[in-house]
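With one protein chain withheld, the remaining protein chains of the complex are depicted in position.
Entry: subunit A
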Amino acid sequence: MTGGARKKAAKPAFPGTTKTAVRLAIDRLALLAVVLVLWEAAAVWLIDPLWIGQPSLVAARLWQLAISGELWRHAWTTLLEAGLGLLLAFAVGVPIGILMARSKYGAAVAEPYVMALYSMPRVALAPLFIIWFGIDLFSKVMMAFSIVVFIFILNIHEGLKTVDKDIVDLFRTMRAPTPYLIRKVLVPWIEPWIIASMRLAIGSALIGAIVGELIGSSRGLGWYIENSAGRLDTIGVFAGLVVLVAIAALANAGVGWLERRRLGWRNA
């Protein structure tokens, strides 16, 4: 019943008609085209493509990589590393966040350490993780995990701290069983926090995976970029970057879609 009502209340990201939405899409594509044309022109007439690449050559390379299957192999590797790291971070971070919210004292004890680890630039862990976990998949998963887990811990903790106590009290006076309270109040309450965490986590998980690959690996987009740069193959570097941007943008759009679908009730 709740789901149906929510769907109805969900609003498009931008108020207005489909016409303005189409217009927006066209203008966005136009902006992209202008930038690409300027870039192409600069590479042809102004600066050696060795430095700045060249859109047409990058496109040709991407086509080549797609046909040979190399593109999918590298992209899949990076996606798998980031994705597994993200899942692991969710599975570990959410329970820790809940525990910290449940035990105020425990949270007070743990907080300085959590914050210290959170503030540490975790990319510095990469060399250690390579030693511990090898140069295969697992070290990258752990890199992504080490960056993302704090996002979930801190957001879940914070989100649960802000739960409306009057609502909880009210449900208690109505003798709501705890599972009912969790299902009807707490989970929906932290849903926006989880979705916001996801938005941050996707970018961070990709950072973790790529950093791991840059330091030591034998495949993945980070490896492809690193390897291309080593051979002064700027076009290859840009091709790798384009795929990364595309992955990040798609993932972000996915979260945006989820947000509009699930959190429509928040927008008036």
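Note that in this section a contact is a pair of C-beta atoms (placed from the backbone, for glycine too) under 8 Å apart; a residue touches a chain by one contact, two chains touch by 3 or more; residues count from 1.
Following the convention adopted for this analysis, contacts and distances are computed from a predicted model.
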Task: Omitted chain (choose from "1-acyl-sn-glycerol-3-phosphate acyltransferase", "Sugar ABC transporter permease", "NitT/TauT family transport system ATP-binding protein" or "Phosphatidate cytidylyltransferase") - UniProt protein name - done: "NitT/TauT family transport system ATP-binding protein"
Task: Chain not shown: contacting residue from A:Glu70, A:Glu111 or A:Asp164 - done: A:Asp164
Open item on the list: Considering the whole complex, not just the chains shown, which residues of subunit A touch the missing one?
Closed with: 1-2, 5-6, 8-9, 164, 166-167, 169-176, 180, 184-185, 188, 265-266, 268
